[in-house]
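Note that this is a trimmed complex: some chains were dropped, and none of the rest were shifted.
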Amino acid sequence: MSDPFFHPVSGFDLPRFAGVPTFMRLPHVDPDNPRFGDVDVGIIGVPWDSGTTNRAGARHGPRQLRDMSTMIRAQNGATGVRPFEVLNCADLGDVPPNPIDIMDSMNRITAFYDRVLAAGITPLTAGGDHLSSLPILRSLGKDAPLGMIHFDSHTDLFDSYFGGSKYTHGTPFRRAVEEGLLDPERVIQIGIRGSAYDNEDLDFAAAVGIRIVRIEEFFARGLDDVMAEALDIVGTAPTYVSYDIDFVDPTFAPGTGTPEVGGPNGFQALQVARLLKDVNIRGADLVEVSPPFDASGGTAFLGVSIMFEILCAMAGK
Amino acid sequence: MSDPFFHPVSGFDLPRFAGVPTFMRLPHVDPDNPRFGDVDVGIIGVPWDSGTTNRAGARHGPRQLRDMSTMIRAQNGATGVRPFEVLNCADLGDVPPNPIDIMDSMNRITAFYDRVLAAGITPLTAGGDHLSSLPILRSLGKDAPLGMIHFDSHTDLFDSYFGGSKYTHGTPFRRAVEEGLLDPERVIQIGIRGSAYDNEDLDFAAAVGIRIVRIEEFFARGLDDVMAEALDIVGTAPTYVSYDIDFVDPTFAPGTGTPEVGGPNGFQALQVARLLKDVNIRGADLVEVSPPFDASGGTAFLGVSIMFEILCAMAGK
């Protein structure tokens, strides 16, 4: 059982529109807080979008995700899991990025996650654009390469953009494989779709053994079958879960920078996360929520609902 | 055949963007109008949201539903039913609530529906938050408990909020069962989902015999099967239909106060209403449309499309 210090504020005590909005109404425990060492799962914001090649805005993601997260209650309606009673959960605050300097920002992020790992905390990240995953993996994968279940409409396996820029939100997993942070044979990418520049990313995936499930296959086989394959691929070894909100159909998640028509609906978006409960999750992220493209917050509400499912998967093991 | 006095204005005579917006372009016949006694089905607005525990706004529902209802034409495309030629339909206006006083408002609503029933009119209500259903049922169910088919993502069966408040939009059907207005063994709730505080509502439902179909079951069995069960449960006795717009997926119906990710789409939202045609409908409501959360009116347009299906179900018997 968890420590009541880490229980979220109930909507019966303080209405859900009220209060300082921390993630899921959890206590705000930054790394200098004396309770930091007692946290099991830490929710961390990475308000950073300097890797974005097209429409920026994901830097505002953590703020809006916190705001909408106050709609989340204590218990998973579908599974009955009550994660906050199983794990000590906390809002660890945001990593302070340098919006002007990509390399400096990546170093800051890796350093923050090093502290999180040193404290034995499993990180659940709210991005930020997808380049965020690279500096996180530099911390989580530094000792041994991780497997990864990756939900996205893009592979993010390109080599470079704009004449040689190596660090963009289209390249993080190319880099992560090259740096030995991911074991490509234990990586599966689900939901890939949309128009493409060329096949450079697919060729790389094929060469190193990454499994790609395009959206047409996803719909044809059904999500249970695809997820069974995913669990088989990553096995029982430590695994990272990376969930790009643009995996979901852009009508359900318009607030993102690079939408692609024709993805899963909201129910399916939750269901795939729910099926992660037997994965050995070393860390997870939900990235690319971009509030300027969805002022109403519907995308962020879906995003935190997914984060809650991932948290329940962590708690339900 | 209906009286032409009660026919809606055609879009061929007056374009649909024009005119004073009554419900479905019907005549406005308030209780003091000499034609009040000739009405078969009366559409009534209940612009009231004082029972809302989270995000208010449903008080604006009737206005926006009237506005969008001018998009509705004379004939059901799928079934061929022309309800306005079968039944004398009218817009009965809005019940005047007291936004500052819950008890006063409930009394006003019950009194209004008592007049409607005395005139032999079947009420079709545009809410308002879900607490509206309670004072309506106090009129419709006063002689004998009704059955109910209830579409929603929440059970609204809680006992109280905020340290003892008994009358909120999360409690109406708990009260209605306690007051003998509903026969719980003839009640089915469809679409329940989302995170929960606890199981208090489910325990109550189980204790009194209310049937709950969670969304996972709904999708797994398919809507035809679930609706067949619903018709079996309510049987041929008088039945109330209560349709909370948050039954529908929030991407299809963002304009509501307490959305829950992962519900039915627009086609399914209509289809379940279409399948009510063999129900003995004593009254029906469509509640929780909250325009401040969907300025574009898409939610209200879906809402009136559902209301039209319910009206056709009433006419198609």
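Per-chain numbering from 1; labels A and B assigned in written order.
Just so it is clear, a residue touches a chain if its C-beta (ideal position, glycine included) is under 8 Å from a C-beta of that chain, and two chains touch if they have at least 3 such contacts.
Everything quoted here is computed from the prediction, not taken from an experiment.
Oligomeric state of the entire complex in this file, given as copies of the one sequence with 2 shown: 6.
The rule is short, and it goes like this: only the chains that are shown with their structure count from here on.
Inter-chain centre distance (chain A to chain B, centres taken as mean C-alpha positions): 38 Å. Contact residues on chain A toward chain B in their complex (touch as defined above): 10-12, 15-17, 71-78, 251-252, 265-267, 269-271, 296, 298, 301-302, 305, 308. Every residue of chain B that touches chain A in the complex is listed here, in rising order: 53-55, 161-163, 192-199, 214-216, 219, 249-251, 254, 258-259, 261-263, 265, 293-294.
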